[in-house]
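Okay, handing you the structure first.
Omission of a single protein chain aside, the complex is shown with its protein chains in their original locations.
For clarity, chains are labelled A, B, C and D in written order, and residue numbers in each chain start from 1.
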Amino acid sequence: MSVLDDLLLFTALASVAIIVVRRFASVSKLSVIVYALATVLLVKMSALGYGGEPIYSSFTLNVLGQNLYWRFDSLSWFFALITVVIALFTSVFMSGAWAEKYCQEHSTEAYGLLQAALVLNVLSMLVLLASGDLLSLFIGWELVSWASFMMMFLNQDKVARKAAIKYIVYAMAAAMSILMAIAMTYSMTGSLDYVQIMQAVAHLSNTQIALLVTLYGVGFGIKMGVIPFHLWQAAAYAETPGPGAVFMGAISARMGLYALIVIVVQIFSLTRVAAIEIPYTFLNMQNILAWVGALTTIIPTYIALKQNDARYLLAWHGVGQGGYMLLGVMIADSIGTAGGIMHVFNYATYQAALFMAVTAVMFRTGTSNFSKLGGLVTQMPLTFMVMVVSIIGLAGIPPMNGFVSKWLVYRALLLDGEPLLFVAAVIGTLGTILSVYKLVHNTFLGQLRLEHQDVKEAPLSMLLPMLGLVLIIFGTGVMPGVVLDWVAAAQNAVGIAPITHNLGGIELAQGGLDMIWVTGVMFYGFAVGAIVFYFLGGKSKHIHQFDNYAGGHFLTSKVRYHYSNHFYAGLMHLIGGWYKDFFKKLEQALVSLVSFLSQLSENFYRSAQPAVLVAAVAFIALWFIMSSFSMPADTGTVAPITQGIQGGLPK
Amino acid sequence: MNCEEINLWLDTLLAEIEEIEVTRKSERRVRVDVPASSLPALLELLKGKASYVHLSAISCVDWPDDEEFELVYHCWSYEAKSLLSAHTRIPRNSAQEFAHYVSVYDIYKPAAFFERDIYEMYGIYFESSPYMEKFILTEWNGPPPMRKDFDAEQYVNDTFNWADYHPQWLQELEEDGGGIAVRPEDIRL
Amino acid sequence: MSKIGNIPVNAQAGKKRTNPLAGVFDELVQFCQSRSMFMLHYCTGCGAIELPPAMTSRFDMERLGIQPMVTPRQADILLVTGYVSVKTLKRVILTYEQMQSPKYVIGICSCTVNGGMYWQSYATAKVLNEYLPVDVYIAGCMPRPEAVIEGMRRLMRNIEEGKGHAWKDYFQRYDYYLGNQQHLFGDDWQTPTDIIGEARHYGLETEQTYGEHTRILEQHQQPLEPHKMRIKF
Amino acid sequence: MDNIVLLVVLPLLAAFLMPVLARFSEVVARVLGLSVLVFAIAIIINVWPQVNSQATSIAIGGFMPPIGISFYVDQVSILFALAIPVMVLLFWPWQRKTSIREYSLMMLLTASSSGLVLSGDLFNIYVFYELLAVASYSLIAVQGRAVSIAASFRYLLMGSVGSVMMLLGIAIIYTQTGTLNLAHLSLLAPLHLDNMAGLAAFALILVGMGVKAELFPVNNWVPEVYGSVSSNLAALMAGLLSKLAVIVVVRIMVLLFPQPEAMQLMAMLGILGVITGELVAWRARDFVRMLSFSSIGQLGLIFLAFSIPGDTGMMAGIALALHHMVVKPALFMLATGWSGSLENLSGVARRSPLTVLLFVLLILSLLGIPPLPGFWAKYLLMVGLAGQDSAVYTLGMIAVPLAMIVEIAYLFRLVMIMYRKEDTVKVKAHSKWGLAIAASAGAALIAIVLQLQPAGDKLTTLAQQLSDRNYYIMTVFPQFHTAETGMQSIK
Partner (left out) sequence: MSTITELLTELFLMPLIAFMVGLAMVLMLRKIGARLQRRVGPPLLQPIFDIVKLYGKDTQVSHGLIHDIGLVMAVGGYVAAEIFLPVPGMDGIADKGGIITLSYVMMVPSLGLALGVGQCANPNGSIGISRALTAMLAYDIPFIIVVFGVAAHYQSTSLVGMIEYQQAHQWGIFEMPLLAAAGLFALQGMMGKQPFEIYVAPAEIATGPMVEMSGKYMGGLFVMQTFQLYTAGVLYTSLFLGGGSNWFEFLLKIFVVVAIPMSVAFVFPRYRTEDMVRIMWKWPVMAALIGIAFVL
């Protein structure tokens, strides 16, 4: 019984226990213990994180001539670690005050279902990550998509339901395209095991590889929410109840990236993918995937810019950053893939922290709509601090870990000499900075509303996970080496040259990065700024928010002296016209095509005289057949048949 | 109808009506004195028939000793190129707080502003005028200041005090015989 | 009758540093204060038209280190140009209180000195320094730019000689100023700036700061202490 | 081994004796039907182990094939033979008011269907098919409702056209080869039936049998009939009869027409069936109508699966057929309570959460979600399709997933309606028996999930047997050691 078995068995039993116990109040404590123990088990397997051999599970299944088996290698260990740690933080966040409020508003049953959905999600993700061959990958993949559907299904209101059904149709389309791809791989290479496929890939033709990569790409792309399929993710993740959004936003869409890395990078190996030339264009397959990633970095981020609800803004960022990771992975050299994989870790930390902060704001004020919020910094300072640290991470500004993975991807793009991709990535990042400031400004800064005067800080049970995540963000920001070890192990598990790194960052001949020095110098700068500010200048007095310059006008609480809606008006005058909902119209066109076809085929079933129709068709066919062949001249051949078997008569 | 015909037609018409007297001061100036009750009718006639479409101003004159206010409606005609000022007298009833008169807002829209002005400055309440509240003198809660019986100078002397501007250099001048001929507080127009 | 020119102010009140050595440093700061003044001109009346020529190429105020600033927060000098009607005086007082000290007021045009040609009008405030401590008056029914610059240079000399402390008078004799203001605007007059709080914060209060006018203010003033950044679960 | 024939004879006898006995006592007549079914099950069970080891061919009345009528019993046919009495027993019209006529028709139905499955002779198949058709027309008509009579008439028209075409097909075969015994025919097929005539014959038989198997061009009757009959009968027809017709067509195709054009024709009709079935189901606003269109779609899928040459095709086909046979009747049983428009199902999850959970489990398996057996069937189908490189199969490869996406869209739209907040439910209570059947079907699915390996092996043996022509010939003509000796003997 290897450690992997203990983990999978333990999580399965735990999920059964949680589902059974879900009505009682102790379910939140139980879930926290479950995830804690799961983390301990993962830590026991931490040899994988430093280049250990994959651990095989003793449970194998031999069905219809295929043997399915499950194993953990460094890449899946890396993803599993993020999943379980985020789940631990989410469960701590869910227990305590948030739970009581949710139970009053909805019901203990609904809360129990939420816990159950979370544990099922974690279980299905672990099964997917532990998959050893294509079939077990597909089984895990389906379990994950159905578990996340269950999570989205808990929110009862209409918008959430519409988003959930749109998600499940997209997920099913993804599953179908992957099933087709698996079937084709099986028929082309004769087996579903990674090792054999890798050998067989050598003598597959380019078109076959192109077809397979497109099908796998479409399948995993839908889950990751890359550009043509990005419409479902934002609404689905934003509408799940609070902690659900935290977990889903942070890690759920990254399963697509894991599967993509396993299939496209490990099995089909990027060099092979890059070799496929697209006729009449300079691009090859790898460029296309990279460009899909780049576009996904830009378009959703600028859609996020226009959102008027904090949860939707963050969910759209999730889609954007997913594209960033795809771009990172698609650059073939070790720095780019390291950047892409590390971005998964970084992104999970600060997206979870951001969603927790927004949920805390909703917990206290009841809304996440920008036009009803403002000025909460004095009421919820710790949540503000958490949000500032994580937006610095999301925007990728130095002291935080987001900067390291962004630096890696930029450095790779620079070395590779891809100017347009580099510019696209930068446009995406700048868009993030703009929309991220809009998030902080509209919720925490500006004038405080009358009704929010006595809002209190988020409760301790919600603050602890947030502060824990902040420590992780800052810690891995200053010492990225910790995460880079795991990333290097994951890289060589997938067959890419691991990145040369030390605790502070990366040394490169043409200019490396040492975060310890960079952060040190920055804090030296802040110290100088503080000295200049506090000691040179005189005493300053805090004043009331109405004591403000308003051109000689006397401010009162009747007139709201606050700028928050249509935040980037200047920019929107220019790019406002460019939002044409192109993809939404494409989607509607598809749906109307399907309903037209179904109308067409329904007419067939409504026709009044089917029998006559069939008879006429049959008669014509018969006439054609009778005329086309002549009766056999000699019927004699019939006779001898019977003699041959004469002996067969009964005795 | 060019302007001479209009003037001719108007003069003959007004002449027929008894209680109003018309004095045409010049080719482009007509003065009409009309009793208070029939003023709106006259304005309607002027606006409708006689092409006096523009009410340029309403001015008010305070006759405290006759116990009356005189309202003058200045109407201008683009065709006739002449200004007609309709004078009328309304009782002052200075015992109550406000004199009352009817608003001509329904005939001439700009009348609303002029009436509000007069309401603030003279304290004449125009019935059914749309904006009958303080606009200019929001900080003022004394009597309507333009009335003749309001002594501004007395009010100023009560509420404000003056700066005895007697700086150093002025004292030196006065010691050797110079100084200001008439002190500021003794100046009277 | 209020006297203009020599405002009784104890210059040492609210001083930060007590040791003599700091004197040298204060000298430098005082010199710089005189050499760099940010000007906010509140165009209450006709006097304002004289300031653009003072700023532009012919007279060039920047030679003296004077820059026009837009918000009272950044400004040092408040130029009250022209007659101050009662309505405008409310806004002038609000702007003055929003400025950060050391701040100076220059009353341009004789209307601010003693009522000017509107001395008879019921609507204008006659003497500016009843409501605000004024440093320099520039008489003239619209003084020419040279006169304005001369007034500025006079203020610079005052500051250099250490006589630029009129602003402390507003804190020290707040009750007197508040009384005049309430006399003009009525008892429910208040500004969003918490002058008494500021006086207490910078140690500029004297017994004359408080009086019956500040008591009237206390009764109906809405609470002005800022939302403190506090962590309360 | 010979008492297999009783499977056909006893129900036939009971069918005709029942009205006579009814004169004397109602009770005996009712009990007779049940006892015959139980007896049939007993026969099959004791024959089961023997068949498992070795398929046999029984010559009735001692006349050895190719002259006499022979029954061919192998693992596939015995499985379906067992399914027939079990399903009829499950869907026996228990209500008090059913007349004796209906019982005898049911008996006729069992007799003809078991005969259809077991017979090894082409003409015999035709006779039993006719008998089955008559039984089902009258069963539909006997419901007594005007709409069911109209539906049965339209079904009769379609059925008769179908049987005429089938007869023509058999005639062509007879003129070509001169014999009707399947084994003999499969010996002669490569010589005589491998030309246009053979293809025409197959097309005619396919469309003929297709009427009962809800094949594309001839399945207009499906929505009306299933809509108008009681859900018991609908479950029986959709679950059992359509599968029998498919198995017989497949057996004929494997033995007589192994040429690729035949298979591609069947594949083409299958794909059309899938596409039209799913698309129209997407528009359906009524629960039973949606189920019937989805069954058309599933049947199209089964045809497509069987049309794939080689073992994987057979495996996929049988898996899909068996899975459909378990799931579809369960869904029809749920329809006892939930018939009528979809809108009045809104919020039903609040009223009866367990039934809705069962419904979700069933449609999850129908859609092919991994742990459930539906997924393995679909996986086999996709692998089979991917293996082929002819145009029709690649078209199938594209059409099937798209149809599945449409299917999930309308099925989950229904689930959404069921889980709505506002509770405007207007549904009748389910019949206890119907719920029991549905629950047992759900349990069967979960049992298969747990017993995946043995089920997989059983499936592989079934597929081998169904697709192996020589094995069939060996069992029918033991004296030919191999197919070649048989061939020489004929020439």
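Just so it is clear, a residue touches a chain if its C-beta (ideal position, glycine included) is under 8 Å from a C-beta of that chain, and two chains touch if they have at least 3 such contacts.
Just so it is clear, the model here is predicted, and its values are computed rather than measured.
*Asks:* Taking the whole complex into account, name the chains on display that the unshown chain touches.
*Replies:* Looking at the complete complex, the unshown chain comes into contact with A, C.
*Asks:* Touching the left-out chain: which of A:A97, A:V426, A:L467 or A:V617?
*Replies:* Missing-chain contact among the listed residues: A:V426.
*Asks:* If the hidden chain were put back, which of A:N67, A:Q208, A:Q447 or A:S461 would touch it?
*Replies:* Answer from the full complex: A:Q447 touches the omitted chain.
*Asks:* Of the residues A:Y56, A:Y568, A:F583 or A:F604, I need the one that contacts the missing chain.
*Replies:* Here the residue in touch with the unshown chain is A:Y568.
*Asks:* Under the stated touch rule, tell me which residues of chain A contact the chain that is not displayed.
*Replies:* Residues 375, 377-378, 381, 384, 388, 392, 395-398, 403, 406-407, 410-411, 414, 417, 419, 422-423, 426-427, 430-431, 433-434, 437-438, 440-441, 444-448, 509-514, 517-518, 521-522, 524-530, 532-533, 536-543, 545, 547-551, 561-564, 567-571, 573-574 of chain A touch the chain that is not shown.
*Asks:* Give me the chain C residues in contact with the hidden chain, please.
*Replies:* 14, 16, 28-29, 32-33, 35-37, 56-57, 60, 62-63, 65, 67, 69-71, 73-74, 76, 100-102, 198, 202, 226-227, 229
One rule holds in what follows: only the chains that are shown with their structure count from here on.
*Asks:* In the touch network of chains, how many steps separate chain A from chain B on the shortest route?
*Replies:* 2
*Asks:* Need the most distant chain from chain D, centre defined as the mean of C-alpha atoms.
*Replies:* Ranked by distance of C-alpha centres from chain D, the top chain is B.
*Asks:* Report, in whole Å, the distance between the mean C-alpha point of chain A and the mean C-alpha point of chain D.
*Replies:* 43
*Asks:* With chain centres defined as C-alpha means, what is the inter-centre distance between chain C and chain D in Å?
*Replies:* 99
*Asks:* How big is the gap, in whole Å, between where the Cα atoms of chain A centre and where those of chain C centre?
*Replies:* A distance of 60 Å separates the two centres.
*Asks:* Classify the inter-chain contact topology: is it line, ring, star, complete, or other?
*Replies:* Graph shape, chains as nodes and touching pairs as edges: a line.
*Asks:* Which of the residues in chain B come into contact with chain C in the complex?
*Replies:* 137-140, 142, 145, 152-153, 155-156, 159-168, 184
*Asks:* Okay, in this complex, where on chain C does chain B touch?
*Replies:* Within the complex, chain C contacts chain B at residues 1-5, 86-87, 90, 113-115, 119-123, 125-127, 129-130, 183-185.
*Asks:* Taking the complex as given, what residues does chain A use to touch chain D?
*Replies:* Touching chain D from chain A are residues 61-65, 135, 138-139, 142-143, 146, 153, 156-157, 161, 164-165, 168-169, 172-173, 176-177, 179-180, 182-184, 186-187, 594-595, 597-602, 604-605, 607, 610-611, 614-615, 617-618, 621-622, 625, 628-629, 631-632, 635, 637-642, 644-645, 647-650.
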